[in-house]
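Only a single protein chain was left out; the remaining protein chains are all shown in position.
This part shows chain A:
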Amino acid sequence: MAKLNVNGKVVEVDVEDDTPLLWVLREHVGLTGTKYGCGVAQCGACTVHLDGVATRSCALPVSAVTEENRIVTIEGLGAETPHPVQQAWAELDVAQCGYCQVGMIMAASSLLTQNPNPSDDDIRAEITNICRCGTYPRVLAGVKLAAEIMSTSRG
């Protein structure tokens, strides 16, 4: 049994300790926005926020997470109003197939929390998620637009 704090709610799940957080979220909590891509923390499709930090959930055993850790998934990111990253992604039509984009959005939103005004080089270095459709140019533009939206809303 594990207790997790997912999107602000505590949930209890009956899973083996070695179950990766990704599969707990997808199959036991029922949140399928977080994607399986590789299972070895290479592609980033499974990215969630763990205490605000972008974390690849496919290789993280659930036993490494406690009720004290705040897990935010894509379903929790813009639940009330769309996150500036989601707004920017919509504005620029960033997604192609979209499968990796939830992970991209989670990585980008985490980056902007740590670094509200990232340079191109910062974005290129920090966003290491794989997109096979090749959305990278718009991901780069999207992060910059999201930073602008955030700075405008901060006034």
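As a convention for this text, a residue touches a chain if its C-beta (ideal position, glycine included) is under 8 Å from a C-beta of that chain, and two chains touch if they have at least 3 such contacts; residues count from 1.
Note that contacts and distances are computed from a predicted model.
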Can you pick, from "Molybdopterin cofactor-binding domain-containing protein", "ABC-type quaternary amine transporter", "tRNA 2-thiouridine synthesizing protein D" or "Succinate dehydrogenase / fumarate reductase cytochrome b subunit", the UniProt name of the chain not shown?
-> "Molybdopterin cofactor-binding domain-containing protein"
Cross-chain touch to the chain not pictured, restricted to A:50, A:112 or A:127, is A:127
Even though one chain is not shown, chain A touches it at residues 11-16, 18-20, 23, 26-40, 42-43, 45, 73-75, 77-79, 81-82, 86-91, 93, 95-102, 105, 123-125, 127-140, 145, 149
